[in-house]
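Shown here: the complex without one of its protein chains, the others still in place.
Letters are used for the chains, namely A and B, taken in the order the chains are written, and counting of residues starts over at 1 for each.
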Amino acid sequence: MCRNGPEPDCEKAPAAAFAALLEDSVEELYENAPCGYLSTLMDGTIAKINATLLGWLGLEADAVVGRMRFADLLTVGGKLYHETHFAPLLRMRGEISGIALEIKQAGGGRIPVLVSSVVKNGGNGEPLLIRTTVFDARDRRAYERELLRARRAAEQAHEQAEADRARLQDALAVLQQSLLPATLPPVPGVEAAAHYRTASPDRLGGDFYDLFAIDGRRFAFFLGDVCGKGPQAAAVTSLIRYTLRAAALHDPDPVAALTTLNHLLHERYTGDDPRYCTAIFGTLEPGPTTGEVTVRIASGGHPPALVLRADGTAGFLATPGGLLVGVLPTAPFTATATTLGPGDTLVLYTDGLTEARTGEDRTALYGDEALLAFAAGHAGKAPQAVIRALEDLLDDLGDGLDDDTALLAIGVPAPGTQSRTAT
Amino acid sequence: MNPLSITTQDATTGPVLEIFGDLDYTTVGELRERLTALTLRPGQRLVLDLAGMTFCDSSGITALIAARNQTHAAHADIALAAVPAHTLRVLRMVGLDQIFVVHPDSDAATRP
């Protein structure tokens, strides 16, 4: 406009020209702003209100100014919120912004809004009036509702997942129970106790054990660990149990039983999904003198059994050289034997116990030596008591237990005690 | 917890797989894949160098046995090198030290 350099009129001209162009007076700007404006006295009485807000409310100025309070424009919830939060906050801080409320329309509807207020103080600092801006928040409210809906859906899905998980764990627990003997049979002249602990309620375990009669006099037992976890491993434990039971009834010699098992596993599972296990198999034969039981055992790659003696000593029943069952078509198994006298107890366990992580950083393993020392501390006790002590030990190992643990204790009662079998 | 990583070298005797990190239930899949991808010719020897293996559980043992089955199916051999002490103990306990050839290191394992 002013091309020929600065002239006195040119400083005023652009502003005035723009104003003229837009035909906006301050009055216009106030009345027809894209938001609602409201001024109230400190007690909430409305002193001034713009056309935009009146339009949203569906009210006339003379019905509102001097007659209604700001809170009267709100819903019940809004009124309550205003009294208990909005007004106090405004008093304390002199301003408040971004408060979500709803205003009531004359026709009965309601509009979600966002409200900001500021207190105007007089000359001596005392509060005079409140200036409020009201923004239409319909879109934002719709968005919030969507968010809430999505959140509720997510929460429900989460709850459903948790419920499903609980159901699965229950089913697994039932299944797990069915894979192990529910109770140990009573064995004349012998006490027995067992314990099984899974490392995780979400997975089926691969440990197995059993104790059963093979004829009128003798009993057989076994305990072992299938490699892997989960349903496939659990299915193999089932197969192993029935195979060993059948083999024992056919020929109770421990090496023969393991050889049969080895043959079956090797034939059935080959190639890149090998299934093998470690196992100890044994027989119990009451001796000629009462109170003595001959134990014959063979081991296929399994941690050595412990013998706890009545005189307070403990030792491993070594069966070196035995191989994992199911790996080679023919496998060497070594047998050994011992006699249990009154107060002696034989303890079988899986490596969940010895491989448990201990120490502060959980890098050390519990180990054989520690187990031997622990066993010696309980030598002479009945199988039930030994198992209970081992259960406490497992409790102490807590989350250091990475793997399932099975325990089986078989003992001859000390003189003067009743024969008891625990399950 | 150390992540598993495997490098492949070629020796005159055949492939050498160097295993680093934890070989456990969650990582054996990787070893399996690598083994399947190998082509072994009859008479070759697959060497598994375990010097850098920090952990091996029963799933790891299973993977070693599967590797053995695979090499034998291809009429090839398998040997373990630099087996860590703990794993060696486990192998001894389960008798696998009788069926796996164990060398102190890769050089010994790849001598023809």
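Going forward, a contact is a pair of C-beta atoms (placed from the backbone, for glycine too) under 8 Å apart; a residue touches a chain by one contact, two chains touch by 3 or more.
Quick note on the criterion: contacts and distances are computed from a predicted model.
Chemist: Match the chain absent from this complex view to the correct UniProt protein name in "Alpha/beta hydrolase", "Insulinase family protein", "ABC transporter permease" or "Plastocyanin".
Modeler: Record says "Alpha/beta hydrolase".
Chemist: Taking the complete complex into account, tell me which visible chains touch the one left out.
Modeler: Within the full complex, the chain not displayed touches A.
Chemist: Of the residues listed, A:L101, A:V134 or A:L172, which one is in contact with the missing chain?
Modeler: Considering all chains, including the one not shown, the answer is A:L101.
Chemist: Touching the absent chain in the whole complex: find that residue among A:E28, A:E83 or A:D202.
Modeler: A:E83
Chemist: In the full complex, which bits of chain A touch the chain not displayed? Write them out.
Modeler: Answer for chain A: residues 42-44, 69, 71, 75-77, 79-81, 83-89, 91-95, 97-102, 112, 121, 125, 144-145, 147-148 touch the chain left out.
The definition used in the following text is that only the chains that are shown with their structure count from here on.
Chemist: Okay, in this complex, where on chain A does chain B touch?
Modeler: Spelled out, the residues of chain A in touch with chain B are 225, 227-229, 270-274, 276, 278, 300-303, 321-324, 327-328, 331-332, 365, 402-403.
Chemist: Within their complex, state which residues of chain B touch chain A.
Modeler: 25, 32, 36, 57-59, 61-62, 65-66, 69-70, 73, 86, 93-96, 98-99
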